[in-house]
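One chain of protein is taken out of this complex; the other chains stay put.
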Amino acid sequence: MLIRVQSEVFDAGAELNAFAQGRHDVGAVVSFTGVVRDTQGDLQEMQIEHYPGMTEAAISAITQDAVTRWDLADALVIHRFGALKPGVPIMMVATAAAHRVAAFEAADFLMDYLKSRAPFWKKEIAADHATWVAAKDADEDALKRW
Amino acid sequence: MLIRVQSEVFDAGAELNAFAQGRHDVGAVVSFTGVVRDTQGDLQEMQIEHYPGMTEAAISAITQDAVTRWDLADALVIHRFGALKPGVPIMMVATAAAHRVAAFEAADFLMDYLKSRAPFWKKEIAADHATWVAAKDADEDALKRW
Amino acid sequence: MMNVMYFAWVRERIGVPQEQIDTQAATVAELVQELTAREERYAAAFADVSALRVALDQELSEFDAPLAGVREVAFFPPMTGG
Partner (left out) sequence: MMNVMYFAWVRERIGVPQEQIDTQAATVAELVQELTAREERYAAAFADVSALRVALDQELSEFDAPLAGVREVAFFPPMTGG
């Protein structure tokens, strides 16, 4: 289980390879990469605030839960904070399991929980406005699936 | 949409990065990597047979279906054939979409369909036996989800 | 003349990956009957067609499908890709 909360850029492909390599007991690796999306074409940057200490504790608890529930061989979570440019990765999750159903479900679960239970807040900075991203009811509802 | 059927090794991380880079309209990238798993600890290699021509046509049809149905920005499928050693990637799928639900569902759908509708057959070669991998009822049942 | 292909254990039982077959069979099922009657290795491969799949000109099809106009028939077990 590897959890990193950092301001530095990360290389999703290199992280995926390091995570997946040398495992003979694993048949399925799923990754999710969240990318800064420029919906309106005017985004200058995305500022990500977090709650140091609580962030790591919350991510660890959620990830440990996923590993136990889906009997994962391993799980990875990387989440950035600070000012991010459009098109760069915000965060990634990876899961490794014997079979594909467990790897998919666990990654999906991790994303749902990280989205609404890990203490991060996003603010979009454009030329003429700065807006805190609002949580969606759909994101809270998604937790009821699990 | 990128589809490759090949005997050569591929680098899942490099493929993921090439697939994800430079997209400002995409917020979510999901990847699945299928790895040769050595369940009993005696696997020498996995031989993958395929039906040239039909393979590419079937994968293209399934992928096009996923792109349309989930309004994907892009999709990637790479599948190897030939003799593969334990621990190496057999195939990968990647999906890029505005939001995570579409990216996850489309990747999950692609895997279910590729597993049961793309003409590949796996044979496990161990020291004392060579066994064609049998299709599972669960894999056929999984198609009913979509 | 029709190109008939075999994959995986069907190929191993019949002993060749493909062959040209001169047939008047109207359906896949008739072609299977014809081959089964021919030699033991075909009978062994086609003993349980419920365990087999068939593709006509590279599209998955059914055993009661007509063969008129078809150039390539392929027999194989359920796929196990991914």
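First chain written, first letter: the chains are A, B and C, and each begins at residue 1.
FYI, contacts are C-beta pairs under 8 Å (C-beta built on N, C-alpha and C of every residue); 3 or more make two chains touch, one makes a residue touch a chain.
Model, not experiment: these values are computed from the prediction.
Shown chains touched by the hidden chain across the complete assembly: A.
When you scan A:Leu2, A:Ala83 or A:Ala135 for touch with the missing chain, the hit is A:Ala135. From the set A:Gly13, A:Gly34 or A:Pro86, the residue in touch with the chain omitted from the display is A:Gly34, counting the whole complex. Between the chain not shown and the residues A:Val9, A:Ala57 or A:Ala83, the one that touches is A:Ala57. Although one chain is hidden here, its contacts on chain A can still be listed: residues 34, 48-51, 53-54, 57, 79, 90-91, 111, 114-123, 132-135, 140.
The rule is simple: only the chains that are shown with their structure count from here on.
Viewed as a network of touching protein chains, the structure reduces to a simple linear path. Inter-chain centre distance (chain A to chain C, centres taken as mean C-alpha positions): 48 Å.
Each chain gets one centre point, the mean of its Cα atoms, and the points for chain A and chain B are 23 Å apart.
Here the spacing of chain B and chain C, counted between their Cα centres, is 26 Å.
Among all residues of chain C, those that touch two or more other chains are 82.
In chain B, the positions touching at least two other chains are 34, 111, 115.
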